[in-house]
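Got a structure for you, questions after.
Then we have chain A:
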Amino acid sequence: MIDADGLMLERAGRRLIDDVSLHLEPGTLTAVIGPNGAGKSTLLRLLTGETRPDGGTVRYGGQPIGAWTPRALARRRAVLPQASALAFAFTVHEIVRMGAVASGTREPDRIAERALGQVGLGGFGGRLYQHLSGGEQQRVQFARALAQVPEPVDGDTPRFLFLDEPTSSLDLRHQIAVLDVAQRFARAGGGVVAVLHDLNLVAEFADTVLVLHGGRVVADGTPADALADRVIGSVYGVHGTVCRVPQAGTPFVLPQSRLAAPPA
Partner candidate 1 sequence: MTEVAALRRLRPSGDRTGRALAVTAGTLLLALAAGVLSVSSGPTGVGLGDLLTYLTEGAAAVGDRERLVLEAIRLPRAMLGALVGAALAVSGAMMQGLFRNPLADPGLVGVSSGAATAAVVVIVLGAGVLGPLAALLGVHLLPIAAFLGALVNTLVLYRLATAKGRTSTATLVLAGIAVGALSGAVTGLMVFGASDAQLRDFTFWSLGSLGGATPARILAILPFIAVVFLAIPFVARGLDALVLGEAEAHHMGVPVQTLKRVVIVCVAAASGATVAVTGTIGFVGIVVPHLIRLAIGPGHRFLLPASAFAGAALLLLADTAARLVVAPAELPIGIVTALFGAPVFLAILINHRNGPLSGE
Partner candidate 2 sequence: MSPSLARLRRHWLAVAGATLLTFGAAAAIAATADPRRVVSVGGAVTEIVYALGEDARLTAVDTTSYFPTEAGALPKVGYYRALSAEGLLSVNPDLLLLQDGAGPPDALAVLKASGIAIADVPDEVSPEGLQAKIRAVGRALGVEDKAEALADQVAADFEALAADVARVEVPKRVLFVLSLANGRATVGGAGTSADAMIRLAGGVNAAADVDGFKPMVDEAVLAAAPDVVLVMARPGAEIPATDVFASPGFAGTPAAEKAGFVSMDALYLLGFGPRTPQAARDLAASLYPDVVERDAP
């Protein structure tokens, strides 16, 4: 269970995060959406303890995040960052194993291999990370994060996965596959927070959606509630893009449909 209360972060006189409070439930996949510069990655950095807020608190299981040692925190949550280049030639296995070791497991090799299998990279262990494509690198990093929280629930403590744009370099099939793994992690009792840009994927996989704009939460709820045309229109400045498939009631976003919509 992660609680944030009144988070505020200021840089160069600008409020990047402005009075954000939220409650992350285990068993749910929370999507964080919003336009570029809305503060999505910044919020993630505050929630994972990477950045200290200028105001407000983040609590893991009721304890302020500052009271956790880095090592203990690493066993409660894993983070998939946006793409990063490596200066040294680690193999895929070595990278994923680092995550497994951070989880505190006694079988880092087995955990690492399983995580690689989960992201569809079984057999890639011997390859050099630098020689992989951007999409493959992103999946390796995802596997590393998975290996760090190998079981969604540790005893009776849920673990959390923070994913910063996990699908940005992936093709359609792997976008779905990665979110599928994340969703299963949540179904099994873990918590997932993902920054996403593809609103269709949000609509399909998220349990709750957090819409961020100018550092503030402007909408919060189920995809059906949060992905309203009113919200999307005001946040992204593009109106009439949200449509609904009548039978299931699932919204979907079709950029082209804006051409048919009446001017806002």
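As a selection rule, all candidates are chains of the complex that A comes from, given by their letters.
Everything that follows uses one rule, which is that a residue touches a chain if its C-beta (ideal position, glycine included) is under 8 Å from a C-beta of that chain, and two chains touch if they have at least 3 such contacts; residues count from 1.
Predicted model only: the values in this text are computed from it and were never measured.
> Among 1 or 2, which touches chain A when you look at the whole complex?
Looking at which candidate touches chain A, I get 1.
> Touching candidate 1 in the complex: which residues of chain A?
45, 48-50, 69-75, 77-79, 81, 84-95, 97-99, 101-102, 109, 112-113, 123-127, 130, 148
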